[in-house]
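One protein chain is absent from this view; the other protein chains keep their places.
This part shows chain A:
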Amino acid sequence: MSRPEGTRSARRSLQVKFVPDEDVLRHIADDAGTKVRKDKAQLSVSVKRFVKKLENISDNEAQEILEEKNYVAALGICAQDSVGNGSNISGGEVYSFQTPKRSNKMAELASELAQTPEKNVAPDHSRCPEKMAKTPQSKRSSSTKVQQRNKKKEFVSTTPYRLRKRLTAPDPYLESESEYSASCSEEEDEEDKKEVSTVSDQKTPAKTKAAYTPPPRNSLTKKIKEQKMSNLVEEYFEAHSSSKVLTSDRTLQKLRKRRFNQQTLHDLLKNAPLAYAAEIRDLNQQHETLFSKWMLQLHLGFNIVLYGLGSKRDLLEKFRTSLLQDSVHLVVNGYFPSITVRSILNSITEEVLDHIGTFRSPLDQLEFISKRFKEDSSLELYVLIHNLDSQMLRGERSQQILAQLSSLPSIYLIASIDHINAPLMWDQAKLSLYNWLWYETTTFNPYVEETSYENSLLVQQSGSLALSSLTHVLHSLTLNARGIFRLLAQRQLEKKDSPSYPGLSFQDFYQQCREAFLVNSDLTLRAQLTEFRDHKLIRTKRGADGVEYLLIPVDDSTLTDFLEKEDEDV
């Protein structure tokens, strides 16, 4: 949008005007009929991008800050009467993206600016779109393509006065479209091709007839309205059917920047100033006034679940330190990568109930716990679970057990959820066991602790934990054993590029170990492997043909590091 179009070269005076993409599209659509609609998906993507650029450039900084502050204040109010805004709005209001509307405004603004005579248009022209075009090595394919499209359209639009007429009437239909079209960005390439044909379509309608076999023009214009709906549906599936997804080849490795490890990341962010700290603090203080209400409701048999954006860890910690100091309570970090229901139950039986002994199954353990709590009415336990919806706890069985635990009258559960689909974990039966009261506690706090474990995407997957444990265990083994493990690691690294690598088969491995003089018999190797398995250093899998395959369940980079370290040691 807001693209300068050099028109009327006949007059020689270059007149630049901002024309929203929708209008261009509408203009084309009028002539080319339904076919064009296929393009508007990615067209409006470009619309958005341009708008954002333009806004950023043209927006006055101070103004921006002011607006942000207003916004946060508004958010604070939103959280204040949490329900008032949060859940009373109908889904449609919330989920429709508002950007296109804004973009129109911006376009109007821009066209106004462009029309003011004293303002020179040239710098504006060079500032936004051309710069994008000038950075081809950045390979931001979308932006360059947008440029290409621009050129095409400049070529197409030969009737500028019609365009100008349209400027006054923004198209609501297109606006509403942009929401879903944003998801089609991957198909831009193909659509670009289509667009090329659209252009030709416009120029020589006869030609396109052969290419697309559209209905005769008269009926086409009549049917456009009728077809609108069915076309939408078809287009949707068309857009989503292509299995070929084109994505950029740029990876983080191409950045000349080492991946951070967790520590440096943490330090960096700690030093970075938190935006809107004061507002966020106010918001959290409002949440804190709810504490005694929570206690009351917990005691009346409800359990409490907190949801909303932002880490709720600090809030719960505050709740714990301010109200639970004098009572027995259990804190569970659900986001801890190796948390299990078993460990939660164990800490209840072992530490809270001082029971020594093991249980056959979690169900038995649960039964024991409920019996003890029912017998002794003075027993009370507060359970705080950060991230009840974490990877480890979201399983059906875990949730069932936790729900049953929470349904005990003297166990008070207060938990937080973050995942957007977290409520799907619970069916009616579990919900009634949990007996939740929902509280929206949007805190806007960064998820520092929750994302601090090494399961995150872009953090260096050093696996320093895994690595240290590997070396630790290996050092306690004999030289031969280490050799065997090394051999296995090397073989695995050789095959790291084949994703379907099942592991090294036992027979091959035995052969290689023999050749390296590491073992002298089948049995010694087996004994060694058993030891590895006990330390969880390797995993064995039986293939379809019954052959045993050996695999080290550590990612490649860790394995490489490990081998390097070993080489240093030797």
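We adopt the following convention: a residue touches a chain if its C-beta (ideal position, glycine included) is under 8 Å from a C-beta of that chain, and two chains touch if they have at least 3 such contacts; residues count from 1.
Simple rule for what comes next: contacts and distances are computed from a predicted model.
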Checklist outcome for this item: Of the listed "Origin recognition complex subunit 3", "dolichyl-diphosphooligosaccharide--protein glycotransferase", "Odorant receptor" or "Two-component response regulator", the name UniProt assigns to the chain that isn't shown is "Origin recognition complex subunit 3"
Next on the checklist: Please identify which residue in A:F319, A:F373, A:Y439 or A:F532 touches the non-displayed chain.
Outcome noted: A:Y439
Checklist entry - Of the listed residues A:E449, A:E531, A:E548 or A:E566, which contacts the missing chain in the full complex? => result A:E449
Item to check | Option touching the unshown chain, where A:E238, A:E380 or A:E548 are the choices | outcome: A:E380
Checklist entry - Any idea which of A:Q286, A:N333 or A:S370 touches the chain not displayed? => result A:N333
Checklist outcome for this item: Touch rule applied to chain A and the missing chain gives residues 52-53, 55-57, 59, 64, 67-68, 71, 75, 78, 81-89, 91, 94-95, 98-99, 102, 131, 134-135, 137-138, 180, 183, 245, 247, 251-257, 260, 265, 268-269, 271-272, 289, 292-293, 295-297, 299-300, 302, 307-310, 317, 324-336, 338-339, 343-344, 346-348, 351-352, 363, 378, 380, 400, 417-423, 428-429, 431-432, 435, 437-440, 442, 444, 446-447, 449-451, 453, 456-459, 465
